[in-house]
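A single protein chain has been omitted; all remaining protein chains appear in their positions.
Think of it as A, B and C in the order they're written, each chain with its own count starting at 1.
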Amino acid sequence: MTAQTDKQRDARAMATEFAQKYGILLALVLVCVILTFANEYFLTGRNIINVLRQTAINGILAIGMTFVILTRGIDLSVGSVVALAGVVSASLATTSTTAGIAGAPYPALLALLAGLIVGVAAGWVNGIIVSRYRVPAFVATLGMLSAARGLTLLYAGGKPVPALTDGYRYIGTGDILGVPMPVVIFAAVFFVALWVLSQSRFGRQVYAAGGNPHAARVSGINVNRVKLMVYVISGGLAGLAGMILAARTGSALTQAGIAYELDAIAAVVIGGTSLSGGVGKVTGTLIGALLIAVVNNGLDLMGVESYYQQVIKGGLIVAAVMLDQARHKQS
Amino acid sequence: MTAQTDKQRDARAMATEFAQKYGILLALVLVCVILTFANEYFLTGRNIINVLRQTAINGILAIGMTFVILTRGIDLSVGSVVALAGVVSASLATTSTTAGIAGAPYPALLALLAGLIVGVAAGWVNGIIVSRYRVPAFVATLGMLSAARGLTLLYAGGKPVPALTDGYRYIGTGDILGVPMPVVIFAAVFFVALWVLSQSRFGRQVYAAGGNPHAARVSGINVNRVKLMVYVISGGLAGLAGMILAARTGSALTQAGIAYELDAIAAVVIGGTSLSGGVGKVTGTLIGALLIAVVNNGLDLMGVESYYQQVIKGGLIVAAVMLDQARHKQS
Amino acid sequence: MADALLEVNGLRKQFGGVVALSNGRFVLQPGSVHALCGGNGAGKSTFLTIVMGIQDRDGGVIRRNGKEVHFEKPSDALDAGISIIEQELSPVPAMSVAENIYLGREPAGFLGRIDFATMNKNAQALLDELHFDISAKSLMMDLTVAELQLVEIAKALSYDAEVIIMDEPTSALGEAEADQLFAAIERLKAAGKGIIYVSHRLSEIFRIADSYTVFRDGAFVGDGAIADVTRESLIQMIVGRPLTEEFIKENTPTEEVTLKVQDLNTRGWVRDISFEARRGEILAFYGLMGSGRSEVFERLFGMSPNEGGTISLFGQAVDFASPKQAIDGGLAFVTEDRKGTGLVLSGDVRANICLAQLEQLSRGQAMQSRLEADAAQKMIEMFGIKTASDRLEVSGLSGGNQQKVVLGRWFLTNPKVLLLDEPTRGVDVGAKREIYRIMSDFAAAGGTVIMISSETDEVLGMADRVVVLRDGRISGTLDRAQLSAETLVHLAA
Partner (left out) sequence: ADTPKIGAAVYGLNAEFMQIWAAALENHPAVKEGKVEVTVFDGRYDALVQQEQFETMITQGYDAIIFVPIDIEAGATAVQLAADEGIPVFGSNTRVNSDQLTAYVGSDDVQSGYMEAKYVLDQIGCTGNVVIIEGPIGQSAQIQRLEGNQKALAECPDVKVVEQQTANWSRAEAQTLMENWLTAHPGEIAGIIGQNDEMALGAIEAVKAAGLNVSDFAIAGIDGVTDALLAVKAGDMASILQDGAAQAQGALDLAIKAVQPDYEPMSPIWEAYPDMPWNGGADAEYSVPWTPVTLDNVDALLELRQ
């Protein structure tokens, strides 16, 4: 092979990379442009803040889901873990005498720690069942979806946990320099995940464990441990998302988070991460989550009737990915 | 190799095959035995009929899903297609003047045909988007999940289609020699699917297209057409299930079938079909669907509190698959 | 005498009912290349993967430098200074070459941040040193099978291990690349390392190995120094019976042109390919890796779009748009990448053999299972495929036997023109001979065989004419009379 073909190759690789990275971004931009013309409020500072805030919870879940899907797994339990972590942590931060546990409200940090622990624990159980006992991730996390919901109802006695302390609510309603806390947290999670997946050794192990588990193992990587870790990450982030949700709405509902797994997985897949593992980026997930939020927001802004909304939303998301795919092919 | 080791080999191979085929069956039997001892009504003819009837709809969906999953796909839209086909076909078979369409009620067969066509059409759209436009199945069918639900609501104006004719309701409430029609239909679908997957040319193509699409293509199989067909089958069966559901409940509801996809996929995966395609049997799916139904039925029979039900259900299903996996390893 | 680097005794392994290994015995001395020989399914790969800790053993003893060891996972073996090139290529497709090479031990700095610059630099240096023309930054999924093989070699060498296991490292390589590998092996040997070398190309073994061990049917048969053994006696040990000649060639080409290709272009860079193949002929395509041979075949078989040129088959202009049409037109294509485009690994032997004949083996939609079983049985016998039953998953077959399954599939289609892309890749001497016999019979019976091969011996032994490709163009066409190793290599490079 000559130097010339080498260059050609590099150019080809770059074009492919561009399409892979930016194909769905173009779809997002396109939708945004259309919405800007269609509705005067869409491109206002306030609405942008809204959209970002509305992306945060699904975005955080989707980032955890990205780790899981990269290893060929799936985590259906995030929605239930959202509820469980929300209820448990809220019970430590409520001023209600009936819904709280003895001594509540505790300091917000303690409550948040408890929620995080709940999420991590749920993820750990998922991870052990998947990695050690080789139960397909779909079944293992579907079991957790059911079990965690049941535990939520049991823990809370079927009732919401209301009246959360201001300290606790800060993560949902506070802001830093005008940027809402959920967005701040989401951004932090995103950048950490971006760094981990693209720069750290653990990130390489995640890609390898998903791309070719056999090769990873032969290269000395403890694939089971990597798998366990990704479920722990997903569970922990679900716990975090659950607390932000409770803090935003002001009470932790036992019905919170139902079907959130679908949106989270959708964001990941729209963002170009393959369900068969090993391929994908957290930037894609961000764009996928934004796309979902923008479509929801835009349709609401324009006051599109709910039934049409569902039809349009379904069509739009498929169309966006089709656009992305067309670009892939062309390149 | 001597004849002796040859025999040994055969015996071992058979044991492996037995475990693979019957591992989850043993779990099912175990659960049944426990329930027989735990509740006097479990093993009564009447309850067995109940369980079978309660398996039918999920079973039919799961059989369609088996085809899809065997080709490495997934069909999230079945629940929405259940509702859409139900509402459309019911509008041709209702005596209600407001919910029906002009001239209704039409003969039941015509209404059923319409529902089937709706299902097939939805599946066809899924199939085209997946096979021709290479949109990941998760995204394509998630779009359909949303769009078909919206169309259902639009078509029916958000109201149920009640007062179905007796002819139509026969597929839900009738029986043949004491066997309820849903069970009869489910059995028919099962045996046809069993034949198709194990004995027909198309079945061979499905396994090959899922096991290794490149190799299948090189061997002269039109992989795109196979993929299209499996979505059509899944859609058609979802349409059928939707009509049985409407016939059973006596009216077609716009919110019918929500989250049915999860149970259908669960049945398939519990039954040993791999989400990465190419491996699985429709008998496994049958057992998976029965296991889910039996667990639900058993917990109801024993009057377990609903909070605990969810926890136990999640745990039981994971445990059953764990048992299955342990057997695989051991062999 | 100092402790051996590796000493293995009585290694046993069963899969389900299949005894893969009943008595694996092996001794590796420092500074030597030790060939592990045996037919397809003899248990070589099983033996080596157990040594590497990739699989569990059922019994037996492994000693490393005289100390008994028990590797539970590959990382234990790596830690003990053992590395492996596995028979089945196992890339992480979405990662770069450098990332694959340093997988699990990336140079890292603060907080485990990977030093990509250093990694790429080291990887490129390694590749350059081996004279492998691959960019460390390219993605694995963009590489050809041969290039993947080179990366695996580079990776195994990069561990700086004392024992390096090479399970058929050259099966996907051309001779130029193989030479680079042998040079590297010489350097390792000089540095006192031990190499376990598996190959079905016996000439390689006689060229680089110092000693040999032979397995047959999972058991140790014998060992010794290469210097003390002849090619014939080694073959006899491997096959279990004497084998008179390695190549069988009894066909006589006719003048009747079956396939005529003119000015064919494909994949953007393969240009102006013109040749004709005749009834009763074995036509070989020779060239270095990446010369475009596979691209030509893919075009003929309808797997890539028409970019100019004409093809005529039996005097009829054809332009197949899909493999299906090509099959119907009487073509068969054994692809070079049996895992990627050949086998449905999760399917059983029978399903794989029957895959391209579904229509013929069915009545309407109904498959005729008797016909399927008979067809599978016929091919299992014809190629001597070693499998307990035709209902076993092909993933459980040894590499060479998997190759035979693919061959069986295409012979079953009764083709008129056979396209074979490295058909004997990974096939043992005995079976190779069988394949040559089948090729020869096929041609003798009036078929046309077009074969890609990177093994000069094979081309010299079997071809009636040879088309040599270089950089996507034909650099020469040779008659059997003009054939010699030198002219081939000269035209190709």
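By definition in this document, a contact is a pair of C-beta atoms (placed from the backbone, for glycine too) under 8 Å apart; a residue touches a chain by one contact, two chains touch by 3 or more.
Please read these numbers as outputs of a predicted model, since none were measured by experiment.
Of the candidate positions A:254, A:283 or A:325, contact with the hidden chain is made by A:254.
From the options B:101, B:117, B:163 or B:323, the residue with contact to the chain not on display is B:163. Here the missing chain is touched by one residue of B:74, B:120, B:153 or B:265, and it is B:153. Remark: the residues of subunit B touching the chain excluded from display are 39, 41, 44, 46-47, 50, 53-54, 97-98, 149, 153, 157-160, 162-163, 173, 180, 245, 248-251, 253-256, 296-297, 300-303, 305-307, 309.
Think of the hidden chain as still there; on subunit A it touches residues 41, 44, 46-47, 50, 53-54, 57, 153, 156, 158-160, 162, 173, 245, 248-251, 253-256, 258, 296-297, 300-301, 303, 305-307, 309.
By definition in this document, only the chains that are shown with their structure count from here on.
Set against the C-alpha centre of subunit A, every other chain centre is closer than that of C. Separating the centre of subunit A from that of subunit B, both taken as means of CA atoms, is a distance of 29 Å. Distance between subunit A and subunit C, defined via averaged C-alpha coordinates, is recorded as 44 Å. Contact residues of subunit C toward subunit B in the complex are 14, 16-19, 217, 301, 303, 322-324, 326-328, 333, 335, 340-347, 351, 354-356, 358-359, 362, 365-367, 369, 388-389, 392, 409.
For subunit C in complex with subunit A, the touching residues are 52, 54, 73-75, 78-79, 84, 86, 90-95, 99-100, 103-106, 108, 111-114, 133, 135, 138-139, 142, 290. Interface of subunit B with subunit A (complex): residues 72, 76, 129, 133-136, 138-140, 142-151, 153-154, 158, 259, 262, 265-266, 269-270, 274-276, 306-315, 317-318, 321-322, 325-326, 329.
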